[in-house]
Every structure is written in C-alpha cells, then in structure tokens.
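Got a structure for you, written out below as structure tokens; questions coming shortly.
Every protein chain of the complex appears in place save one, which is left out.
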Amino acid sequence: MRSPMKSVSAGGKLNLFFMEMIIVLFFFSIASAVILNAFAASDRLSRESGRLERMSFCAQSAAEIFSQTGSLSETLEKLFGSNSYDIRGDEYDLQVRLPLTEECAYSPENAELYMIMAVESEEPEGLFKMYIVFTDGSDGEALYDIMAGAYLPGKGTVS
Amino acid sequence: MDVKEKVGKNSRPAGIGTGYLSLMMIFVTLCLTALAALSFSAAENGRRFSVRSADYTAEYYAADLEAKRTLAELDKVVSGYSDYMDFMLLAELDELSGTEYVTLPDGLEVSWKTSINDRQNISCKVKFSADGFEILDWRTVSAGETEEAPLGVWLGE
Partner (left out) sequence: MNSFNSAESKRLGETVSSAASMTLFLIFAVCCLIIISVAATAYGRISRNYENTFDSTAAVRYITNKIRACGGAEIISENELLLRDVGYSTLIYHSGGAVYERLFPEGDTPVSSGGERLFGAEQLIIEEDGGLVRITVRDGDDVFTAFCKG
C-alpha cells in the first residue's frame, strides 16, 4: 500500500508548498508585527531612560548652581552659556521657558523638550524656591520635575 | 505503459518538501522573540534605574530645600538675639522640632536632620555667631547612622 504522502503528485506537492507558504507568511506577518512592536517599545524605553537621565542631571546642575548663586540668570548662563533668555516676572517671582534638545542642550530652533524654571521668594527673607519642570516639546506632557532652594540672607530679591 | 503513469513514478519531489517552511518560520520566530525579549528586558532595566535615580534626585533636593527652610527659620530666630544663652532664645529653639543645640563661648551650634527618604537623611550642623552663620556640616547620612562613627578601615595589622 502506498502512503498518502507518496501518492501526492508533483503538482499536488507544489500546491501544498504554496499553501504552506501562504499560511507561514500569514503567521509570520502576525508574529513579526508583535515582535516589531516589542523592539519599537524597547527602543522608545531606551531613549526615554537616556532622556530622563539627562533631564535629571540638568535639573541637578541647575539646582546646585542656583543654590550657590540664588540667581536665575547666572544659573542659565552657567548651564547653557550666554544667550538672550526670555526671563519674565518681577523681583519676587521669575520664570523662564527654555527650548531644549533631547540631550538637554539649549536650542531655540529645535525644541524637543521645554525646561520651565520658576523662582520665587519665600519667608524669611533670603530664602528662594526654584521649581524646575521638563515638558515634552510636542504635547506639553510633564516629564520630570524637582523643587530646589537657596538660602542667601543678604539677598533680598530674585534675579 | 502509460506515459502519465511513467512520469508519476520517475519524477522526483517537485521543489521543497512540505514542513521545511514551517520549521524555518518557527526557528526564526523563536530567535526574534528571544532577541525582542532581551532588548525589552535591557531597556526596562535601564528605565527602572533611570526612574529610581531621577526620583532620588528630586527627593534629595526637596529635602535640601526643607533643610534650608529650617536654616532660614533658625537664622531668623537667632539673629534677633545677641546673647546666645538667653532663655527666650533657647525656648524658641526648643519649639523648633528636630533641632539640637549647643551653646559655645563665641556662638551657638545647632544641628538637625531632614529626611530624604526612609533610608537617608540630610544631617546639618550650623554655627551661629556675631558674624552670621557658618555651615559646619551638610551631608547625607543613612537613617540611624551617627556622624561620629568612623568606617572601619583595615590598617593591615
């Protein structure tokens, strides 16, 4: 007796091959879509963690410089270099919104991130609070924020 | 013998046999799944580490701000007195919770701790004198650690 496989003719085998190919491609495309998503998610996570690290270091540096100087303009100058920053507010409350790249470099042309720094005077005199928040350049979602301070008794107002 | 029958008997299997494609797809899918899982795991580890580090930075500066608030309050209280043995001053210092003070011949030494998280504190020690204040110590310590306890360094003996 001949086995059912052997009894399949050459043309039938070809048909089987093409059918298998179609089924394999169908499953493979589904599996690939899932796997591709996993790779894309990994890549996004990897970039996000690098960006979070940079934001955290940038905020730390800003907090340390501000703690030393108590001045927003000096903090900005030391952190991002001499540029014309749009600092708004009065002598008790100042804020600035900086466009940054993902590497946390100042870039008015390419704002992938925004770093918002707000400084306000607190009681007693000489105590200043700085609020730093990073937001996404496209949707404005808050990504990271810290609160820092400076106590400089001789300094009455923010600058 | 019929030609049709002859062809059927002598012909070799046409093209690739069934099953090879499926086997190959299973192998490739397994490889890709393993690589994707490894990538995701590495990226997730990195993200978890970054989030934890960034959170610690935020906690540290929040505690640092709180410690500076305490310093500002102390400075405000102490600057109102010229005599650091004044009963009223000491009573006011007692009211500030968490602070400890030592009166010195030339000033007043105040120390306090501000909690960063449940494992670490910022330990502060400030000396107030007629010239203002001087920060003697401003450092992170483990919760429960005393500053005076030195680390046991092996001296090779």
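Each chain carries a letter (A and B) given by its place in the written order, and its residues are counted from 1.
Quick note on the criterion: a residue touches a chain if its C-beta (ideal position, glycine included) is under 8 Å from a C-beta of that chain, and two chains touch if they have at least 3 such contacts.
For clarity, every value in this text was computed on a predicted model and none was experimentally measured.
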Q: Please provide the labels of all shown chains that the missing chain touches.
A: A, B
Q: Could you tell which one of A:Ser61, A:Ser107 or A:Thr135 touches the chain left off the display?
A: A:Ser61
**Q.** Residues of chain B (touch criterion as defined above) contacting the omitted chain
**A.** 3-4, 6-7, 11, 14-16, 20-21, 24-25, 28, 31-32, 35-36, 38-39, 42-43, 45-46, 49-50, 53, 60, 137, 139-141, 147-148, 150-151, 153, 155
Q | Positions on chain A where the hidden chain makes contact | A | 10-11, 14, 17-18, 21, 24, 32, 35, 39, 42-43, 46, 49-50, 53-54, 57, 60-61, 64-65, 67-69, 78
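Everything below uses one rule, namely that only the chains that are shown with their structure count from here on.
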Q: Please compute the C-alpha centroid of chain A, do the same for chain B, then give the distance between them in whole Å.
A: 19
Q.
Under the definition above, what is the set of chain A residues touching chain B in their complex?
A. 9-11, 13-14, 16-17, 20-21, 23-24, 27-28, 31-32, 35, 38-39, 41-43, 45-46, 48-50, 52-53, 55-56, 59-60, 63, 67, 122, 124, 126-127, 129, 144-151, 153
**Q.** Parts of chain B lying in touch with chain A, wherever the complex brings them together
**A.** 8, 11, 13-19, 21-22, 24-25, 28-29, 32-33, 36-37, 39-40, 42-44, 46-47, 49-51, 53-54, 57-58, 61-62, 64-65, 68-69, 71-73, 75-76, 132-133
